[in-house]
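Here the complex is missing one protein chain, while the rest keep their positions.
Entry: subunit A
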Amino acid sequence: MGQIEWAMWANEQALASGLILVAGGIVATVGRFAQWYFGAYSIAAGALVCLLEYPRGRRRKGSTMERCGQKYVAAAVKLFGPLTRNYYVRAVLHLLLSVPAGFLLATILGTVCLAIASVIYLLAAIRGEQWLPIESKPKERPQAEDIKPPPSNPPPRPPAEARKKPNEDEVAAGGNPQVNPIPVTDEVV
C-alpha cells in the first residue's frame, strides 16, 4: 500500500478527463446547444490536458512502459521544466481548466473527472512525487565487440635447437615432426 504512486493514477484520470472534455465539447458545438461556446472552450482545454498528460512519467522503481509515440510529446513537456515537473502546478492548472466546462451539461462530466484528477495530483504533490521523463536506454553495444579477437601471435614454439631432430626419415620427409610407425619410402619409378 505504501508504494502507490498516486501521480500515475492521476495521469490516467486526467487523460480520460481530457478525452471526455473533447467529446462533450464536440457534441455541444456540433449540436449547437445553448451556450455552445463553452463546448468550444472544452475542446481546446481537453486537447491541452491530453497533450500535457500523454507522456507518462517515470516510475520510482523499475522500468516504465511508455505510451505509443510519447517521446515527441515528452520532449515538448520537458521544456517547461518545473511547471510540468511539479504536481502542485498541475493540480491547480487542472482545477482552473475544469471550471468553465462546468457551465454546460455536455461537458460537466469532464469537469468533475478533471477536478478529481486535480485532487489526486494534489495528494501526489503532498507526498513529494514529481514528473520525470522516461530516459531512453542507451543502445546495446553490438555483440561483435564481446567476442574476443583471434590470436595475433603464433603459438609459442620451443627454441630452434630443440626443434631440430637428428632423424634421417625426418629429414627425408622434409622436417616433419611426425613419427611414422611403418617406414615410409618414396617409391619413385
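Keep in mind that, in the parts below, a residue touches a chain if its C-beta (ideal position, glycine included) is under 8 Å from a C-beta of that chain, and two chains touch if they have at least 3 such contacts; residues count from 1.
To be clear about the criterion, contacts and distances are computed from a predicted model.
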Among "NADPH oxidase 1", "Protein YIPF", "Putative cinnamyl-alcohol dehydrogenase" or "MICOS complex subunit MIC60", the omitted chain is listed in UniProt as "NADPH oxidase 1"
Contact set of subunit A toward the excluded chain (per top definition): 1-5, 8-9, 12-13, 15-16, 20, 23-24, 27-28, 31, 33-34, 56, 59, 62, 65, 103-106, 108-109, 112-113, 116, 146
